[in-house]
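A single protein chain has been omitted from the complex, and every remaining protein chain is retained in its original position.
Chain IDs A, B and C follow the sequence of writing; residue 1 opens each chain.
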Amino acid sequence: MPNKFLDIIDKLLMLLILLSILVFILYPFISVFKTALVENGSIELSHFSIIKQESYLIKNSLTTGIYTTILSTLFSIMIAIYYYMSTDRVKKIIMGILMLTIISPPFVTSLSYIKLFGKRGLITYGILGLSISPYGQLGIVLMQSLGFTSMNAILLIGYLGQLDKTFIESARSLGAKTTDIIKDIILPLMKPAITVVMLLSFIRSLSDFSTPRIIGGAFNVLATEAYLSVIAKGDIRRAATISLILFIPAMIVFMLYIKRFQSLSTTQHGTSSGEGISVKKEGFLYNLIKIGAIFFLVWILIQYASIIMSAFTDMYQGKLYFTLDHFRESKLSILDVFPRTIFVSFISGITSSVIGLILEYYAFIRNYKSAKIMDFIATMPYIVPGTFFGIGYILAFNKPPLELTGTLLIVILNVTFRQLPFASKIGYSTLSQINKDTINSVKDLGGHNFYVIKDIIFPLSKSSLYISFVNGFTSTMTTIGSIIFLVYPQQKLATMVMFDVIESGKYGVGSVIAFLIILTCLIVNGLYYFLLSRKGKAKNVS
Amino acid sequence: GQGTDNKKDVTEPQNQEAKEDGNTNEEEKLDFEGRQMNVVTTSEKYVELFDQFAKEVNAKVDFLSMSSGEVISRIEAEGGKPMADLWFGGGIDAFMAAKDAGLLESYIPKEADKVNSQFRDEEGYWIAKGLTVVGFLVNEELLKEKGLEVPTTWEELADPKYKGEIIMANPAISGTNYAAVKGILDMYGEEEGWAYLEKLNNNIPFYGKRGKDPEEKTVAGEFAIGIIPVDKTSFDLAEKHNLTVIYPEDGIPWVPEGVAIFKNSDGADIAKAFIDFMLRDENQEKLAELDGKDGAQMVKEGISGYDLGLPKDRLIDQDISTFGTMREAILSKWEELTTGK
Amino acid sequence: MYLKVSGLTKMYGDKKVVDNVSFEAEKGSMTCILGPSGSGKTTILRCLGGFETPELGSVVLNGIEILNLGPEERPISTVFQSYGLFPHMSVIENVIYGLKFKNIAKKEAFKEGQEILDMVGLKGYENRRINQLSGGEQQRVALARSLVVKPNLLLLDEPFSNLDAKLKLVMREEVQRIQSLFDITTIFVTHDQEDAFAVADQIVLINKGKIEQISPPMEIYHNPKGKFPLQFIGRSNIKVIDGKIKFVRPEAIKIHDRLKEDTVKGIIEKRIFKGAIVEYHILTKDDKLIATELSRDNIYNEDDIVYLEYKYRDLI
Partner (left out) sequence: MYLKVSGLTKMYGDKKVVDNVSFEAEKGSMTCILGPSGSGKTTILRCLGGFETPELGSVVLNGIEILNLGPEERPISTVFQSYGLFPHMSVIENVIYGLKFKNIAKKEAFKEGQEILDMVGLKGYENRRINQLSGGEQQRVALARSLVVKPNLLLLDEPFSNLDAKLKLVMREEVQRIQSLFDITTIFVTHDQEDAFAVADQIVLINKGKIEQISPPMEIYHNPKGKFPLQFIGRSNIKVIDGKIKFVRPEAIKIHDRLKEDTVKGIIEKRIFKGAIVEYHILTKDDKLIATELSRDNIYNEDDIVYLEYKYRDLI
């Protein structure tokens, strides 16, 4: 193909990516801001009186964020270190548990928490004879910590895997015991990763509305209030205003995060180096960490087991019995929903990973300023509550020329662009690993930029594309916040059905759907690891 | 296709037989081949009814569960664009508000005359599909542990001895609980009603943010008394978990559940056909079955539902017309009363 | 002249990394750009290859100014220091990749690729993956990939720096052989003098972005022009007399075991055995000298008294 023609394709591709980010991320954001700030054409700030009148909401959100951050970071550090120091077998088990629990369908975990740890909880009351109210801030903090810790631990484990082992060997060679090594070497070296994990937890806690809704009791937070403004009060402006208030601390924290992220090159999904470090498993600190990690892992396992158990059992007059009724009952509601959900997840997984990669290509290989700005914008959906992004879409796309409400397309676009932050970060870390000279070689041999994308960027990013695909797929399978306001009757997705049946009290059926969602995600994840390990083996043979 | 509706006659009893066999009737029959009706509804449970209708008129029916508040704010956010054809279920107040906002289309169904005028809009913008009645779900065992007896009236419920044992959902979210508040105000009268609510509020540690909260949390043993919509499932649940369902003796609040057609929707004609379909006796019975309703909860006279022992005479004499108009005022006052819960 | 680089200047920020660099190269010649780390060698090469845009200067190749062409349009091929091989392609796919843009049929391309692999001694390696090759083999693939497009100018960035001593020797000869076989004008960059001496026709010595000297290897060794070439190239004993710099190379000092005419007495302070040569650190009345001898004949010991025959030369 003549270069002129390729130049045009190249330009068009970039334009398309940039435009899509402007339209599908920035514009919805602006729409929310506009709704919150502008009334009848003039700036109107009266809605912000919430800040004063209900300042306790802000306080609640912030303190919950801080507590959750501390707790989930602590747990994830313990798990990561325990993992790091374990044998390969134990590592596999831990990673298995983490991978299973990283897929956490909303609501179900919180409900299973009440079931297990409530006033009449199976564990608190049934086994320990305690009658503690599970509601309130403590419940939220515990549940959020439980939900975030798996992802955090996986991030930390990935980081530890990249650490130069000679740090530890040097310390040993100088006489350091296990406790010293953890205290003096591992923890300080983990600092940048820990910071990232803390920031992520804080942002996620701020934007979580479903946990407080279920187990908040009288304790309310901003994100939930925004959600309730819509469903109870029918007041979108109030919701937009609250979202905007939430956006500010999240944005500040996010700026800090960006700074850190650059120094944390790869935060890959569980593909840590197989070789373990050899440190004697002894000492006070190690045992503390081990107990903490095992405690958490057991806790999370029990919760998931209870979900799965709920799918297969029911209660009658206080007696538990095995049944497949929930499956039978759920069949009706999910038969056509599941294929559609998988389809949507599939498309959003693929599209977001491809767009993420190409965006990073323009931003960091081609060094276009405009693409770098887009890269920043592309990260914004990560830091707002899902409902914010959903409301943004309704507000932005309800009138021509971009009248998309009511179509499946708007749902797909929404979930796709919501996954973009993750995809682009993964894309960045892969691209930064590709040798620049490999790219230069193409041009050196006479190939146009277009061929760089086609022949180098894509083939070499295969495994990271797959990671971000799996992530996008999994997230879309379990997402609800951002699409709950977008979906029309004919586009219902699995989580919404789960939401519905749980709302109508059929916890058992909800568990079945949760179980199926987890299963689907596990199969997709498993496929990925299967392919990856086969590739690994093929390499080893040579 | 509005004309087609009118041509169709009232279904005769013999057709009913044929339909129950799942067969077409011999008379002229509506056919919406290749078309679709979208429904927003309150629950998944109506799927059977929708399927039956779909089969009868040869159309596809898709539905989505959504709370009334959500329906209204979404339509508003989307600039008045209808999000479905049919709106099926949900507290009548939202329907009244939607009518005022001009979001609904008027239609007088064929059997409208057989429905008590209290249960339908005079101008035909909405019609009720049944009544939600409010009662208590009680965990006797728990009460016994605390040495408390089972409350049978609203009056008793406000007794300080039940402090911390009662769960109710936020009336802004739950239509049932809005009905409870509205019913109490109608029963006691404005002033006394608020005084009562204040007393009740002292007994309630927090208000659930989901409609199902009271029921679920009572079942889970988190609370001894839940204020719930009473229907067959409540009784089933009670049996399953050793609980008791109480119709309050001093008055049962209630609220009609609305059905309406969205203005300018593509499938308005199908939705109209559906309302006619729904009002047919055999389908009313099906609906009663699906909803788990006592016959007394149905809007058409003489429909037999479950026998749940609903004492019709104890239904509070409510002013339906102010259900929608007073909503905002009631809720904001209520919110003031309960700040922080 | 086949290649004429004049006044090349490249800035990073306000730092002149390449400063008014001019040199020429004959067709088929081998030019080596030599200089310490960070002196701007790679930058010069990247300007020639089209991967950096210089602020000033001109590069005329075969009569045509090429500075305003993109890398894909220049008849130049670069072998990058890290080779830049495509890890997801086989050896042969790597080699013929460039032919894709010359509109050569796949079949024909394969044939050419095979021929060139043959020439670089990689017959039979066609279907190997890149990660199945040793460093030296990878380098030959990179070379083949560049040669197959028959560039007018071949650029090599530190082609030997990743190789161990034995392999380096082999590869040096290989590059030289292939270059003369194809008669390709070649420029290569190194910071290792031995490489430069061994294969270059001319050495462009660069320091801090500026050219210090352009000469054939022996010339630059024996007649360094200025202090930097003297200090950078080889080892030497340097002395300043009357403000004038004088020097003598260690191997130019002859060591005798007894007094001779025109010798200076010294004592061996330290002996460093280096295999083929032995290095002596010797103290005389006036000087502290380093002298080199082959490891044959006499091996002196530390504290031996020796007599040195040498002459300081002026630095021009």
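Operating definition for what follows: a residue touches a chain if its C-beta (ideal position, glycine included) is under 8 Å from a C-beta of that chain, and two chains touch if they have at least 3 such contacts.
Please read these numbers as outputs of a predicted model, since none were measured by experiment.
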item	value
Touching partners, among the displayed chains, of the absent chain	A, C
Residue in contact with the excluded chain [from C:96, C:233 or C:315]	C:233
Hidden-chain contact residue, picked from the options A:185, A:294 or A:373	A:185
Hidden partner chain, touching residue among C:240, C:259 or C:272	C:272
Touch criterion as defined above, residue of C:218, C:240 or C:259 at the omitted chain	C:218
Touch list for chain A against the chain that is not drawn	164, 166-167, 169-177, 180, 184-185, 188-189, 191, 278, 280
Absent chain, residues of chain C that touch it	37, 164-165, 191-194, 197-198, 217-218, 221-222, 233-235, 249-252, 254, 272-277, 292-296, 299
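Just so it is clear, only the chains that are shown with their structure count from here on.
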item	value
Interface with more contacting C-beta pairs, comparing A-C to A-B	A-B
Centroid spacing, where centroids are CA-atom means, of chain B and chain C in whole angstrom	87
Chain C residues counted as touching two or more neighbouring chains	none
Multi-partner residues of chain A (at least 2 other chains)	none
